[in-house]
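Missing here: one protein chain of the complex. Every other protein chain is in place.
Our next item is subunit A:
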């Protein structure tokens, strides 16, 4: 819905806040999703995502959501699906070359970004869309990806400690473990 889209851009800062919370929640849910199986949660979550984002942002379910980098203006609504800024055909007043009744998605994106704390993300060059991911849940993708990165960072730290204290590790294997810890063995408050 075009008017909801304009609303989202006017309130880009609020949506940025909500999105950050949502992202944290999704990362926290990673162990749950992993236990149920990502393939099993994919369809219901994608359905919810499609509904919510469809109303708010005219989401096209590209599966590679970049709203936080585009001022909450979905670039898939650009008739040229540009991911990195406006084309050279923007009409006077900031209207679209192809759909003259619509504000340029990228004019809106810069506007939204200037209201956001992390608005600078718009300066980063984004890769082309992977068309094979169309229709899948971007939220779950974020959750898997960020959780994996956190795990990796934790593993790297553990490896460093194990290498820094080789003697202690030989005498007392529990002080610098390298084996994967099951979720239930990790202190609940520290799990994130």
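Heads up, the rule we're going with is that a contact is a pair of C-beta atoms (placed from the backbone, for glycine too) under 8 Å apart; a residue touches a chain by one contact, two chains touch by 3 or more; residues count from 1.
Everything that follows uses one rule, which is that contacts and distances are computed from a predicted model.
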Under which of the names "Amino acid/amide ABC transporter membrane protein 2, HAAT family", "Succinate dehydrogenase subunit D", "Phosphoribosylformylglycinamidine synthase subunit PurQ" or "Methylenetetrahydrofolate reductase" is the non-displayed chain listed in UniProt? "Methylenetetrahydrofolate reductase"
For the chain left off this view, which of A:44, A:79 or A:177 is in contact with it? A:79
Where subunit A meets the left-out chain, the residues are 79-94, 97-98, 104, 106-107, 110, 122-123, 125-129, 131
